[in-house]
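Would you mind keeping the following structure in view while I ask a few things?
Shown here: the complex without one of its protein chains, the others still in place.
Letters A, B and C name the chains as they come in the text, with residue numbers starting at 1 for each one.
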Amino acid sequence: MISLAELNASTPDEFVAAIGDVFENAPWIAARVAPHRPFETVAAMHDAMMRVIAGATLAESLSFLRGHPELAGKVARAGAMTDHSVAEQGSLGLDRLSDDAFSRFESLNTAYRARFGFPFIICVRRHTRDSILARFAERLRNDMESEQEAAIGEIGFISRLRLTAKVTGPGMPITTGRLSTHVLDTTRGRPAPGVKLSLHEIGADGSAEIVSTCTNQDGRTKEPLIADQPLRIGTYELRFHVGAYFAAMANGASEPPFLDMVPIRFSIAEPEAHYHVPLLVSPGSYTTYRGS
Amino acid sequence: MISLAELNASTPDEFVAAIGDVFENAPWIAARVAPHRPFETVAAMHDAMMRVIAGATLAESLSFLRGHPELAGKVARAGAMTDHSVAEQGSLGLDRLSDDAFSRFESLNTAYRARFGFPFIICVRRHTRDSILARFAERLRNDMESEQEAAIGEIGFISRLRLTAKVTGPGMPITTGRLSTHVLDTTRGRPAPGVKLSLHEIGADGSAEIVSTCTNQDGRTKEPLIADQPLRIGTYELRFHVGAYFAAMANGASEPPFLDMVPIRFSIAEPEAHYHVPLLVSPGSYTTYRGS
Amino acid sequence: MISLAELNASTPDEFVAAIGDVFENAPWIAARVAPHRPFETVAAMHDAMMRVIAGATLAESLSFLRGHPELAGKVARAGAMTDHSVAEQGSLGLDRLSDDAFSRFESLNTAYRARFGFPFIICVRRHTRDSILARFAERLRNDMESEQEAAIGEIGFISRLRLTAKVTGPGMPITTGRLSTHVLDTTRGRPAPGVKLSLHEIGADGSAEIVSTCTNQDGRTKEPLIADQPLRIGTYELRFHVGAYFAAMANGASEPPFLDMVPIRFSIAEPEAHYHVPLLVSPGSYTTYRGS
Partner (left out) sequence: MISLAELNASTPDEFVAAIGDVFENAPWIAARVAPHRPFETVAAMHDAMMRVIAGATLAESLSFLRGHPELAGKVARAGAMTDHSVAEQGSLGLDRLSDDAFSRFESLNTAYRARFGFPFIICVRRHTRDSILARFAERLRNDMESEQEAAIGEIGFISRLRLTAKVTGPGMPITTGRLSTHVLDTTRGRPAPGVKLSLHEIGADGSAEIVSTCTNQDGRTKEPLIADQPLRIGTYELRFHVGAYFAAMANGASEPPFLDMVPIRFSIAEPEAHYHVPLLVSPGSYTTYRGS
């Protein structure tokens, strides 16, 4: 990690060496903002970089876009991506797809490159695999101008996250998401402690557990379910094991209890938002809502 | 009560004698539909009567409107209204207003008559006193044509209710409203029996109890709170005494309990609709909704 | 079908021929109640038959229990059960189990017969396969007296259902269960029409769709989800496709919507009860409860 103060005080070469890789194969972007230092916040520095991209010539712009690796592409399989891209694509397993999935991405990549002349760019860390495939298909229908805008918008998300992981200073992290929950026992009008719960991503091809935890004395989890990172756009299920909770409270008369595992399925569309998805529950009823 | 079959079989004079008074001081309306008998339903007979009004000359129409009594007016105080109007206006106490309220109606009546040349007509049984005053002020802003239409629309409601009270036959009552409730104990996932509750009209000048009752073994009231009549447009409050219920169930730990009397305040805008306003309640939470 | 009146009027032999098979291989039970005719209701006749069993000698009783087929046993595979048993065991697929499942039942059957000397008897139509296996394991821990009582209790359920399918008359069906739902759109305070929904049984080995339907103008389904039969003890999931509903209403701003498919998972413990499991839903919240 490097502080904003250090970046502000470094030579132009040191500056480019430190954060030039925030934009894929394009250290010239950092070079062009170096003379505009000092920056008051990391967000201001990032904004200046995005203005450099907006002010680039068409040739520079296309060359810049072409410098990105394909998503889940041969370059990934061949192990020739930048470290940043390896980490990002790897977080979704895009570098080790099954042959079927690889073929699906390949045909999308081929169609996309034929239409636009540069690879499909998306901020992987804001997405599940399902939402990437959905956006891919949608964006293939864009005209050239809208698609260049869309690609640069994604580069904004990607570089912002890369800066967040590198630089400390006022106003950091620039942006983030959060998913939290709590469980209220409406029978008592009290938080429900000791309720086991888990969060699952629901994908087209199956579901995967993200985290499994338990409520504390405040009916909340010790940590938010997801924090300090974008929430991946996608569909999730929270599973609350309230049957065991009420059985321990001797509230559950019948066997099996009317409610045992309560699944709450919801989708996330805003990766930088705060989603609070609580459960108000008694043995015979429950309510959930998107809170804040 | 007379049956539709008898009305269909009677002479024209008998027919007019039986139901001519359904329209205020206008037996000619019944006379004009007599040749169109037999009617299959009371609703069809009423529709035919409304078509007679729609097809009347302007002079007939204005004369018909002028034949109605003023609302809460001097005629009412003087005891010179038709029996129907006496019963209807009396149901809201419009024939025995305080001097203040009487003055308020008088000044609205005067302004209305000056503007339109006939008295303000409204189906009193679909309204509370507050909603009558609100409509009165609104309709004073109408142009002549819209207001004649509004007045005849109200006459449609009035005459339909008068027919409903007089004639039996297929498809009767033509239309009606209903207000019901039930109480669920979500702690048990069971209907809550023995919960005392009352329904109150909430007026600008205070509130008045309409009915007080208790839930049965099904968590419902023996009869709907209001049935077989239009619901008066206005604001209401249901008051559920759940504190005593949960105390009897030994669920209420703290003293006083978090919830004791639960007030649910709502407005009715559609007199002929079915409003179902239930309470889902546990000692620490409740939910209500407009059901069906 | 035969009416109670006909049964009351028939000769003893006709009577036994008509309903003697209601008890497995034990027409003597019908024979002993024949002299007590006429019965006022089918329930009264059934009660009389159960009293015959309660008053039988120990030898009769054990012989009667031993006359029942094993559950999912070799007799079933070999096709040698009574027609009634074939239909009942077949409703859960117990006559065509996988080899694994067959082995599991076989070892339970062997242990049970070794302990009690008669086959395990349970009213299959009140159970899912999971709840049968759970009861089987539980009842293996009973002492002889409790277990005889349990077996005869189940015979009561079985014979009551067999009578219900055979005899018409006052007070029929003797008993039944019902599962229903409705969907309220709390955004509008109106029933939600056109919401696709399905009911699934959730078993230890997977889930199976029971029915798929759609809400009507009243937010209800045309028929109850299950009616006129016992509800099988077990775990279920209702899946409401509210995302498409709100999208059609242009209420869903974000893509994907926060709520799309809402799963409500619950268990049924009382096969003859009425379970009403509604959904009160808006794009950002929902509530469910066990209603009545």
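By definition in this document, a residue touches a chain if its C-beta (ideal position, glycine included) is under 8 Å from a C-beta of that chain, and two chains touch if they have at least 3 such contacts.
From a predicted model like this one, the values you see are computed outputs, not experimental measurements.
*Asks:* For the chain left out of this view, which of A:Pro119, A:Gly219 or A:Gly234 touches it?
*Replies:* Candidates A:Pro119, A:Gly219 or A:Gly234; residue touching the omitted chain: A:Gly219.
*Asks:* Given that one chain is not shown, which residue among C:Glu24, C:Asp130 or C:Asp185 touches it?
*Replies:* C:Asp185
*Asks:* Of A:Gln89, A:Thr164 or A:Thr186, which residue touches the hidden chain?
*Replies:* A:Thr186
*Asks:* For the chain that got dropped from the picture, name the residues of chain C it touches.
*Replies:* Residues touching the hidden chain, for chain C, are 184-190, 251, 253, 258, 280, 282-285, 287.
*Asks:* Touching the missing chain, which residues of chain B?
*Replies:* Here the touching residues of chain B are 131, 233-235, 237, 254-263, 265-267, 269-270, 284-290.
*Asks:* Counting contacts across the full complex, list the positions on chain A that touch the omitted chain.
*Replies:* 182, 184, 186, 189-191, 218-219, 280, 287, 289-292
To be clear about the criterion, only the chains that are shown with their structure count from here on.
*Asks:* Quick check for you: compute each chain's CA centroid and the global CA centroid, then name the chain with the smallest gap between them.
*Replies:* The chain sitting closest to the overall C-alpha centre is C.
*Asks:* Which one of the chains is farthest from chain A, going by Cα centres?
*Replies:* The most distant chain relative to chain A turns out to be B.
*Asks:* Taking each chain's centre as its mean C-alpha position, how far apart are chain A and chain C in Å?
*Replies:* Computed from C-alpha means, the inter-chain centre distance equals 47 Å.
*Asks:* Rounded to a whole Å, what is the gap between the Cα centroids of chain A and chain B?
*Replies:* Chain centres of chain A and chain B, defined by C-alpha means, are spaced 57 Å apart.
*Asks:* Considering chain A alone, which of its residues make contact with at least two other chains?
*Replies:* In chain A, residues 258, 284-285, 287 touch at least two other chains, as defined above.
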